[in-house]
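What follows is a single structure, and I will ask about it in a moment.
Moving on, here comes chain A:
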Amino acid sequence: MTISPIGPGGLPLAGTTGLGPAGGTKPPGASFGSAMNQFLGDVNAQQVAGDQAIQQLAMGEANNLHDVMLAVAKADLSFRMVLEIRNRLTEAYQEIMRMQV
Partner candidate 1 sequence: MGFDRMLAPTNISASGLSAERLRMEVLANNIANAYSTRSPAGGPFRRQDVVFSAVLNDTMHADRAGGDQLGGVRVVRIQEDPSPLNRVYNPDHPDADSDGFVSMPNVDMPIEMVNLITASRAYEANLRVLHSFRQMAEQALTLARG
Partner candidate 2 sequence: MAITPSQFTLLSKLLEGASLRHRVIANNVANVNTPGYRRLEVSFEDQLAQQLHSGRAEALAPVEPQVVETAGGPERADGNNIDIDLEMGELNKNTLLYNAYVQILASKMATMKSAITGR
């Protein structure tokens, strides 16, 4: 029984494309960073919308109460959503950092 040595050409690793930045061809502007940025922008917009709804309620310009409450709830929810994404991301990062090499 012959044992093939580990080295270039020995295992079919060389042909596979790596996960690193060198190999992948990704569309420009679709990085995780920009997605996160967009999320944060959305959350901020929701917060601003919620604040505007409260202001309208205070000025007596709100058409109905549920719109105001919905705007506030949406702001809270979207914030929690983005927070959870960040938490999962940190968790994943830490998991990778703990990985034995």
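Per the selection procedure, all candidates are chains of the complex that A comes from, given by their letters.
The rule is simple: a residue touches a chain if its C-beta (ideal position, glycine included) is under 8 Å from a C-beta of that chain, and two chains touch if they have at least 3 such contacts; residues count from 1.
The shown structure was predicted, so the numbers you read here are calculated from the model rather than taken from an experiment.
> In the complex, chain A is touched by which of the candidates 1 or 2?
2
> So in the complex, the part of chain A that touches candidate 2 is made up of which residues?
On the chain A side, the touching residues are 47, 51, 54-55, 57-61, 65, 68-69, 72-73, 75-76, 79-80, 83, 86-87.
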